[in-house]
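Every protein chain of the complex appears in place save one, which is left out.
Then we have chain A:
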Amino acid sequence: MTKCGVSVLTTGDEDEVSSCYEEHEWGKNRVKGREKEREKKKRGNARKKGASRAGRGDEELEERAERGEKGRRRRKRDNHDGKGRERDEEEQAEEKSGRAAKNKKNLKNERTRKMEQEERDTEEGDAKRKKKNESAKREEKKEDGGKRAVKEKANAVKTKKHKKKVETSEEEDVEEEEEEEKEKELRPESLSPEELEKLKEAVDEKKKLIQTLRGKPWPMKKKLSTLRESQEFLEKYEGALGKGKGRRLYAYKVMMTKKWMKFQRDFENFKTACIPWEMKIKEIESHFGSSVASYFIFLRWMYGINMILFGLTFGLVMVPEALMGRPYGSMPRKTVPRADEASAMDFAVLWDFGGYAQYSVLFYGYYNNQRAIGWLKFRMPLSYFLVGVGTVAYSYMVVIRTMARNANESGGGDDNSFNFSWKMFTSWDYLIGNPETADNKFASITTSFKEAILEEQESRKDDNIHLTRFLRVLANFLVMCCLAGSGYLIYFVVRRSQKFALDGLDNHSWWERNEVNMVMSLLGMFCPMLFDVISTLENYHPRIALQWQLGRIFALFLGNLYTFIIALMDEINLKRKEEEIVKFNMTVWEASLYNGTVPENSTAPPVTIHPADVPRGPCWETMVGQEFVRLIISDTMTTYITLLIGDFLRAVLVRFLNYCWCWDLEAGFPSYSEFDVSGNVLGLIFNQGMIWMGAFYAPCLPALNVLRLHVSMYLQCWAVMCCNVPQERVFKASGSNNFYMAMLLVILFLSTLPAIYTIVTIPPSFDCGPFSGKSRMFDVIQETLESDFPAWFSKVFSYASNPGLVLPFLLLMVLAIYYLQSTSKSFKEANVELKKKLQMQNEENKKKSKRAALKAAMDLEEARKAMTQNGRNATPLLTDQEGQLPATRAPVPRTYHHGNHGAPGYLPGIPRQTEARVHRAPSLQRH
């Protein structure tokens, strides 16, 4: 029972499964009351076919041979029932050519031997089948027959389970053709329910065959003919299923499924046509290999996510507020203060997102705290809050899902067990279409081979380990210094900028105003270079060095970001103090206003005051949003400018100065730049982190980011194609995919932390934003629960949020996680165990087959002796079996294995082999 299952588990070799499947099929066939003799013949042929696959190598030849056999078989069959004449002719022609090929090949000695092997296999199989058949048919109580039957049944059960995964093999195809033939003899009208059932099964199998056909390594001609055959069959018999009304219904269903399939296919086509930048990325892929393309795919993926975030914020927050909220100038928070009015439209101010930009839907402060707006009664504050939460939740979901999928795809397999083989078999990137890249790839493969060999030879070559250690420690120390220095610099700059801000921005130069962002961008630009220089001290393997480098840049960015946030927090606290004062002043001002106006007009004194004149708080939320937006803008600008200067200008200079320079610029020092995949990916990740952090306070951020990514896509595609050269060290993309994803997840977590912290702990400003007047932002949920839902709901909710319920729930989740983890661990252990078993079994198999081969050789010796004694008797036997007998005279054990293991249905190791061996041993002895 476990046999098929084991093989599926361990290697997923589907051929193996399908061979089990085949066995099951045999069993089924046997049940059918068919003439025994003919059955046997067919089976022999089919078996031959299967066995002839054993050699695999001579694929073409075999295919031909198979076709020939098929034809032969068909002819026999056609003699019986006289059908399918045309097809037969075609097959015959094929058969002829197949024979010709065979003859040609037969000249070659080795090949023939192999063929003989196969054929011997065939014979054995034949004999085996015969035996099996007899035993099962007559229900003789032969021990081993019974056992086999049980085994087969078990196999059948197993295979049913795996059916979906199963790539049906050629044998199955043969099977089906046979079945088809049989079914053709049945008249649809006179079908018993059983037969109908069988027919249905056959039809279903045909359908499955059609579906899996594309996954078969056959030449197109064969696939086409099989497809046509099966479709013909389907058309003929699908209608036969069901009676009367049922039949019509069935036909209708079939038609609908056909239509549905077609629609699905068209939809698939449409979908692939809709994927943006596919051609661009493919072009890059073919020039630079998959690693550079992986960056662009990542960029596209990011673009997709940002599109959705943008859709959420734009559709549910910005547009409703702009359309249905109170218009600009209707209230203080929606009006530019009097003092700033003069400069509110200046480009410099707008560029800094001050002035009119600040008092617009782009920022938190503009939103009104009115519970429901417009004729739709749109719950604006609630929507704002939920969109903020939804953005984060969606991002988590997507990132984690992608990570899980990637992990699945990579199999998470045993990392180093096939180190060399992977280098050998999978290191070539077939996408490379550029000779230069190909040369680089050759070089990198060679070095990787050499390195691997060296590592293997002397796994620890310690030439002055102390020096290396010292250098590494030194390098890390330097890096730490850099990180600390950059952190301090940012903190210093942010504090200074606060001082400037207090003084009033107008008194300072452009540099002083933009100091923070510029310093951050510059640090982000130059520190990685510094790290690169430092890392040469360490003398690591390039791959490890790359990881260190990535880790360090990551730490740098993270440190910078967090310093920035801490400085922002300071500023928030300052603003809140300011707010207290303003609040106090407000009451005084209002009182004075009130006192002053009361005598004249008691009904509407505030109306006379223009909203621009009303004093207002500093609104720290908008300030935070502005900071982030500015950061993004300056970051984007730096990226683009570096791209233009570092890549494009450099390329132009190198190209044109090369005509009049003393050394070769293209090959020598400056040369062209490489595309820095890891740096770019990191940049993208951090950019995204800032979006996540700031999106709550500046709903325009996703929109900005979409714009940025869009431009990036085109600009970078262009830059890569026109001014970069392929990397010298060509890395594979997929290995690092999840590494990037993991970083993205970390960033997501780290960037939501401060955002959530501010939302939860700091009370919102009193006079701006959708939550003004509440003590905490999340109070909006409670408010909604109380006023918009029935009373029982809020009661239930309050019960549910009771710690007594939440804590057990959390505990349960932790337990579930623990349980899942431990089961996965045990599965892994089971895997290892199974692998061991496989190896053991293999050893055993080998021993057994060796013994069997020896025995066969001895038997053959005897047979030969016997034959020499009465040679005349032996000749008819020879012709009878189409010269297959000599095949058995190849008792060289090695080649024997050869044929045996070459059979695609056979996994290395493998239970099925043992089974086969068990049957085969007696049949061998008979020779």
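Criterion: a residue touches a chain if its C-beta (ideal position, glycine included) is under 8 Å from a C-beta of that chain, and two chains touch if they have at least 3 such contacts; residues count from 1.
To be clear about the criterion, contacts and distances are computed from a predicted model.
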From the options "Sodium/hydrogen exchanger", "Ribosomal protein L19", "Calcium and integrin binding 1 (calmyrin)" or "Geranylgeranyl transferase type-2 subunit alpha", the chain left out of the display has the UniProt protein name "Calcium and integrin binding 1 (calmyrin)"
Among A:S290, A:S497, A:S535 or A:T758, exactly one should touch the missing chain; which is it? A:S290
With the full complex in mind, choose from A:F263, A:W351, A:F420 or A:Y799 the residue touching the hidden chain. A:F420
Selected from A:K200, A:K216 or A:R472 as touching the chain missing from the view: A:K216
Absent chain, residues of chain A that touch it: 11-16, 55-60, 97, 101, 110, 114, 167, 210, 213-217, 219-221, 223-224, 227-228, 262, 265, 268-269, 272-273, 282, 285-286, 290, 409-411, 413-414, 417-422, 424-435, 437-439, 442-443, 445-446, 449-450, 452-453, 456-457, 732-735, 838-839, 842, 845-846, 894, 897-898, 901-902, 904, 906-909
